[in-house]
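With one protein chain held back, the other chains of the complex are shown just where they sit.
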Amino acid sequence: MDVSDNESKRPTLGVGMVGYAFMGAVHSQAWRTVAHVYDLPLSPVMSAVCGRDADAVRAAADRLGWAAAETDWRELIARDDVQLVDVCTPGNSHAEIAIAALEAGKHVLCEKPLANSVAEAEAMADAARAARRRGQLAVVGFNYRRLPALALARRMVETGRIGELRHVRVTYLQDWLTDPQAPLTWRLRREQAGSGALGDIGSHAIDIAQYLAGEPLTGVSALTETFVRERPLPEGPVTGLSGTGGDRRGEVTVDDAALITGRLASGALASFEATRFATGRKNALRVELNGERGSLVFDLERLNELYLYDGTEPASTAGFRRILATEPDHPYLEGWWPPGHGLGYEHSFVHQARDLLCAVAAGEQPEPSFDDGLRVQRVLAAVEESAANNSAYTPVPPVTPAAPVPA
Amino acid sequence: MDVSDNESKRPTLGVGMVGYAFMGAVHSQAWRTVAHVYDLPLSPVMSAVCGRDADAVRAAADRLGWAAAETDWRELIARDDVQLVDVCTPGNSHAEIAIAALEAGKHVLCEKPLANSVAEAEAMADAARAARRRGQLAVVGFNYRRLPALALARRMVETGRIGELRHVRVTYLQDWLTDPQAPLTWRLRREQAGSGALGDIGSHAIDIAQYLAGEPLTGVSALTETFVRERPLPEGPVTGLSGTGGDRRGEVTVDDAALITGRLASGALASFEATRFATGRKNALRVELNGERGSLVFDLERLNELYLYDGTEPASTAGFRRILATEPDHPYLEGWWPPGHGLGYEHSFVHQARDLLCAVAAGEQPEPSFDDGLRVQRVLAAVEESAANNSAYTPVPPVTPAAPVPA
Amino acid sequence: MDVSDNESKRPTLGVGMVGYAFMGAVHSQAWRTVAHVYDLPLSPVMSAVCGRDADAVRAAADRLGWAAAETDWRELIARDDVQLVDVCTPGNSHAEIAIAALEAGKHVLCEKPLANSVAEAEAMADAARAARRRGQLAVVGFNYRRLPALALARRMVETGRIGELRHVRVTYLQDWLTDPQAPLTWRLRREQAGSGALGDIGSHAIDIAQYLAGEPLTGVSALTETFVRERPLPEGPVTGLSGTGGDRRGEVTVDDAALITGRLASGALASFEATRFATGRKNALRVELNGERGSLVFDLERLNELYLYDGTEPASTAGFRRILATEPDHPYLEGWWPPGHGLGYEHSFVHQARDLLCAVAAGEQPEPSFDDGLRVQRVLAAVEESAANNSAYTPVPPVTPAAPVPA
Partner (left out) sequence: MDVSDNESKRPTLGVGMVGYAFMGAVHSQAWRTVAHVYDLPLSPVMSAVCGRDADAVRAAADRLGWAAAETDWRELIARDDVQLVDVCTPGNSHAEIAIAALEAGKHVLCEKPLANSVAEAEAMADAARAARRRGQLAVVGFNYRRLPALALARRMVETGRIGELRHVRVTYLQDWLTDPQAPLTWRLRREQAGSGALGDIGSHAIDIAQYLAGEPLTGVSALTETFVRERPLPEGPVTGLSGTGGDRRGEVTVDDAALITGRLASGALASFEATRFATGRKNALRVELNGERGSLVFDLERLNELYLYDGTEPASTAGFRRILATEPDHPYLEGWWPPGHGLGYEHSFVHQARDLLCAVAAGEQPEPSFDDGLRVQRVLAAVEESAANNSAYTPVPPVTPAAPVPA
């Protein structure tokens, strides 16, 4: 009894992905999985993946489940079977690819940070607004918003569970550069990576703070530091975060760590830290929000848990409670397993794919938009400006909301 | 540039699955995913899924990614495009289906517990031994062995890191029956489920203890209890663990909870608890091993973590350390993400699929075999015997190892 | 301006203590402190301490703050300035001293376990009942009842916060005997210690379970084990838990570990473990109670914390909450510091002293009485009987409540 008839009845959305390293692998897992977990209005079709090396991209297509491989992203964009372009390249090519894709009438999902500069990000946001008027969507890949625990936290803030915000405290700690012999990969070069810990993980910290608070940062003061200023140049293949250094050495041109303080629009205080030198911290995105009536705490190393302190309880029985974000009515959980059966890192990308497919079907722009990406980019720029200016408090210009789309 | 040529070069293994509820959904996710994450000698092909209701199984096939649907498991087994039968039905049909599949020359993956009685489990183990001589494999689905943290724990025990074992302590706590109005589903009926918390989750507890210790239980003493002896009969559809009760009531014929003490072959003490009445515990499989030189601790609600106490450290700096089981050289991690990017519950099934595909390609029987399943079944039977006999200490008969397969 | 006049106005209670090792030191700290922390109806006066070695007891009196030293406990009891006898000796002398003190008209505080046998404990309970009719009080030193977190837990159970009990789970894990070369001190000799881990720490586990549940155990099944059956005899001084072994060896005549399952009067299930072989666990008295409407969790290694799961919360925001038991309206906290300023182990003894002084002033028998001590002793005896009888389920005879004291 063949069931292929069933499948063909659902409308589809052709996806083309540029880049197939770490991010490309995670996105592929999401595109392969999403339609089997959720009941979707639109099924993704993994039409083609693109990379510069023909053999490598062909192998990647095979391994990751893409029907075809391309070596020129312009050709990928031009394909008839591609309606959505998924940009998983380093930051210095985001603007060019994403804008071209939007201009070609495609929806775009672009990895974070949106760009390597405010100018690029503004051009992208402009392109997205123009495309929006043509019915296209553009989304930036701040995937942590789609972790059930953090989406639940947002829901609680939004419904007033913790009251007026006083403090937002986000640290994103990693440790993969503590060894001074770790090689000088592209992530340590300003021209490719834009910045160091700041853009790579600090951007996540800032986005999640603005998302959870529901309001933007209005100003920041910052210190940045490069602890190891010279490293061995890499020899041989560099994959993911690893690789081997040779005898020659080069200059590290990005930050190793950034400390940021600031204010949100409501007057709440915010503090951030992003570092790759926190020995023992593997992926510690930690978030705490203190409101007048409660607090919320999250740690990415325990991503299925959200801690809530309900300040309206009598003091004698109040306490931080561990909510396992695996209940049926928690965000995104309807497609997964019974309570207590935890999800992983990659599930946030499945959820991102789900929201995007639903949004395309509904014709509604989801968050985080390119404007949200620009909002983060402006904070990153203000951070670097403050750090270069003796930590002086530096305003973050607001992002003017896009004009509403006429019905 | 089409890459389908590549894909066709790899040898394949056709899989047919019986049952498509919770376990069927998780197994499907594993079969869909495994070849995209690991470099395998054999690619699975999701040939067909089987269920009694034609419309429902067709919808399931579509949703879960199976090429065809069958309504008679005998026909599924008979299919030429099925070389491995994956049994995801309730325990009372395991023996019949698995034995038929083995006799038909198919490899078998059978969900746990292996069967509803020792007699059935023995027949299955016999069939598996006979099939082994014909080159077939039979595996029981104790998936938690494939969680990286627990596989790492096993590695540590095996290499002597914690020394001679003194204590094994395993509790598996859930809470989905605390409400006395929860309906009387098949899981609360002896004729279908075999037993209650004991077989459903206690079997996991016992298997993981024997696996980690590397030795069997030799005797047990037990108490079991049914706290709520009558429940409303379900009305309308019952899905997963939920459903609604009506006005009529029926008798609960299985245990709600089981407490077990026992001894391992080495003389170490073991204690177990399985319950569905531990309010607030959603899926708390907790394991602690104390050895002469160290201890290990695990909690399924934080499945990416393994705690190690190294007793050979000076007392002043010794302590339980939290190992994030996400390092590249941890078991199963080579296919996944960088350190600190946690996995979820379902990954254990992907790992199970990987090990099974590698084993088929190599022609080697992997653990847990049907003998391992029988080993657990004998413990479950001894538990029930002890509980019925005033908690008297009851020996667990050993499982005679299968005769070695001639080369 | 001298203030000694003030002090003399308060009535006093003369205390005489027998034994000055670990327990004696903690009790002394409590007697020295209690009147400075709480506003008491009665001030303790540390009249005299008693020990067999004249020089040693004199030094102890000086160090611990006792006004006088005695070498014969009968003389201590006879002193006019002693109204309360505090028994801090090993278990084999409890009965003789406590009964003599009661017969001499003194109040008695006796360390746990009450005695080394049921017969002794019964004699003590009888003596206490007789003394009660004369207005005297007798208390057994289950000090953990006086930890704020556990007293708070009791309050919650009593007021129905967690509903009808289903499970009580208590483990008391230590590791000071894992080294097989640890010497054969008196604690490993049945004639002095009565039993091993069972009486020493298992008695705490059983008392706290009965206290928190508010009901007795009605039956038990048990396994006990002595992992290391021969140890070096101690050479030189043995202090506290430490010491050095010589060349000669002797037999260990007590248990190293005990596993216990049982039932409470209400039908709730109970499980216990007491061991000195849990490598890495220093003083891990862990308690979990699961009720129909909630759960409570405690760990002595984090004694200022109580975890509550409120099962009446909506599932989506329910979770185990950490209550810091340092709020002003928590038990015993009115004398101490502001919220968040944690207490230590010894504070439970200060609270014990407070409750005892208040009870003497009020003429009311506080818990835990010698009947409560007898209740524990009967469980210990049933455990040993079950362990010797193939783990057969063994009833625990009830303790007939003392006849009410006529007004």
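Lettered A, B and C in written order, each chain numbered from 1.
Here is the rule we go by: contacts are C-beta pairs under 8 Å (C-beta built on N, C-alpha and C of every residue); 3 or more make two chains touch, one makes a residue touch a chain.
None of the values given here were measured: they were computed from a predicted structure.
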Visible chains in contact with the missing one: A, B, C
Absent-chain contact - pick from C:Leu152, C:Leu212 or C:Leu343: C:Leu343
Hidden-chain contact residue, picked from the options B:Gln181, B:Thr317 or B:Thr400: B:Thr317
Full-complex contact with the absent chain, from A:Asn143, A:Ser221 or A:Gln352: A:Ser221
Residue of C:Asp53, C:Glu301 or C:Glu364 in touch with the missing chain, whole complex considered: C:Glu301
Residue of A:Ser295, A:Thr326 or A:Gln352 touching the missing chain in the full complex: A:Ser295
Residues of subunit A (touch criterion as defined above) contacting the omitted chain: 162, 166-167, 169, 171, 173, 175, 178, 180, 221-223, 225, 227, 257, 259-263, 267, 269, 271, 273, 275, 277-281, 288, 290-295, 309, 311, 318-320, 386, 390-393
Absent-chain interface as seen on subunit C, which is shown: 1-4, 6-7, 22, 26, 28-29, 32-33, 36-37, 39, 54, 58-59, 61-71, 174, 176, 240-241, 281-284, 300-304, 324, 326, 328, 337-347
Chain not shown, touching residues in subunit B: 152, 156, 307-308, 315-324, 327-330, 339
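Throughout what follows, only the chains that are shown with their structure count from here on.
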Subunit C against subunit B, contact positions shared by both copies (same if over half, else different): same
Cα superposition angle of subunit A on its copy subunit B, in degrees to the nearest 5: 180
Subunit B residues counted as touching two or more neighbouring chains: 281
